[in-house]
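Every protein chain but one is kept in place in this view of the complex.
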Amino acid sequence: MKEVNLKKFDNSWYKPGSIFKRFTWHVISSIFINSNLPVPIKIKIFILRLFGAEVGHNVTIKPSVNIKYPWFLKIKDNVWIGEKVWIDNFVEVVLHENVCISQNALLLTGNHNYKSELFDLMPGKIILEKGAWIGAKSVVCPGVKVKSHAILTVGSVATKDLDEYKIYQGNPAIFVRNREIL
Amino acid sequence: MKEVNLKKFDNSWYKPGSIFKRFTWHVISSIFINSNLPVPIKIKIFILRLFGAEVGHNVTIKPSVNIKYPWFLKIKDNVWIGEKVWIDNFVEVVLHENVCISQNALLLTGNHNYKSELFDLMPGKIILEKGAWIGAKSVVCPGVKVKSHAILTVGSVATKDLDEYKIYQGNPAIFVRNREIL
Partner (left out) sequence: MKEVNLKKFDNSWYKPGSIFKRFTWHVISSIFINSNLPVPIKIKIFILRLFGAEVGHNVTIKPSVNIKYPWFLKIKDNVWIGEKVWIDNFVEVVLHENVCISQNALLLTGNHNYKSELFDLMPGKIILEKGAWIGAKSVVCPGVKVKSHAILTVGSVATKDLDEYKIYQGNPAIFVRNREIL
C-alpha cells in the first residue's frame, strides 16, 4: 500500500497574506480578540476592520474568539459570535444577517486530500446564510453552506450543506426536524 | 417564512447580578480559576465562596475551569472538576456528592427559543446527582438532570435526563448499558 509522506507536503501555492500581516494579527488578536480580557465590542470591531474584515452593525463578539485571518471574514448585521468560537478561516467565511454561532463552535475551512501521499491542503469556504444557528461545541466542515435559518444542534458535525429551515443533529449531522418560526 | 431578528432580542428580564459583581468575577476568575496558573485549591475555593458559591469538603478543581456565575453554583463534598471544564451557568447548577466532571466537558444552561423570531433566552438549570460521571469533552444541555451514578461517556451530548446507574453515549446520548458497582 502507498504511504503518506508529510515531508513532501507543499502548500507554497497558498497565499494567505504577508508574514508581517499574519504575525501582527496573531499578536494583536491574542491580546484583544482571542483573549479573556473584557475588551469593548467597538474596539474589537475596529481591530477586525483594520485587518480587513467586513463587519456590519449590531454585532456581538464574546471573549476568546479565535479568528485565523480576518481579511477572509465577512460579518453582516446582527451577528452573534459566542465565547471560544473558533473561525479557522484559511479562506473566505461569510456570516449573513442574524446568524448565531454559539460557544466553542468551530468553523473549519481546511481539509486534506487523504487519498494523496502528499496530503494536499484543500481549503473550502463556509457560508452561513441568514438566521442560521450553529450550536455550542459543534463543527462546520470545509466547503459547507448552511442555508437560511438552518440549525446545527449542540456538538454536531455538519459535513454537507444544511437546508433552509431544517434542524440537523449528530456526527455526521442528519436531518431531524423542521424549524418553524411562529 | 418568518425570519429571526437578533436586533429584537431582549433579555432585560434576566438579572444575573450587578455589572460590578460580574466584572470583578470575570477578572478574578481569569487570574485564579479560569487560568493555567498552579493556584492552590484552598485559594480557589476561598474565591468561589467569596463570590457566593456553595463549596463542600474535599473538592478538586483543576486548571482553566470556566465558571460563568459562581453565585449560581452549589458544589457538595468530594466533587472533582477536571481541567478546562466549562460550567456555563446562567442559572443554578448543583453538583452533588462524588460527582466527577472530566476534562473539557461543558455544562450548558442557556438555550434559545428557535421557534420565535426573537430567539428568546431560555435558561434551564442542571443537576448532577451523587456519583454521576460526566465524561471528557461531553456536553450536558440546559434543563437536564443527571440522576444518581449515571454516566455520560466521552464526547457525548445529554439532551434529556439520564437515569440512575445507567450509561449513555452518542449525540444525542442514548442508553447503552447499566452501571453496576461491585
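Per-chain residue numbering starts at 1, and chain names A and B are given in the order in which the chains are listed.
Keep in mind that, in the parts below, a residue touches a chain if its C-beta (ideal position, glycine included) is under 8 Å from a C-beta of that chain, and two chains touch if they have at least 3 such contacts.
The structure presented is a predicted model; accordingly, all values stated were derived computationally and were not measured.
Of A:Val4, A:Met122 or A:Ile181, it is A:Val4 that touches the chain left out of the display. Which of B:His26, B:Lys74 or B:Lys137 touches the hidden chain is settled by the complete complex: it is B:Lys137. Residues 36-38, 58, 77-80, 98, 100, 103-104, 130-131, 133, 136-137, 148-149, 151, 153-156, 164-165, 167, 169-171, 179-182 of subunit B touch the missing chain (whole complex, contact as defined above). Seen from subunit A, the chain kept out of the figure touches residues 1-7, 23, 26-27, 30, 34, 86, 88, 106, 108, 112, 114-117, 119, 139, 141, 155, 157, 159, 170-172.
The definition used in the following text is that only the chains that are shown with their structure count from here on.
Subunit A and subunit B have Cα centroids lying 25 Å from one another.
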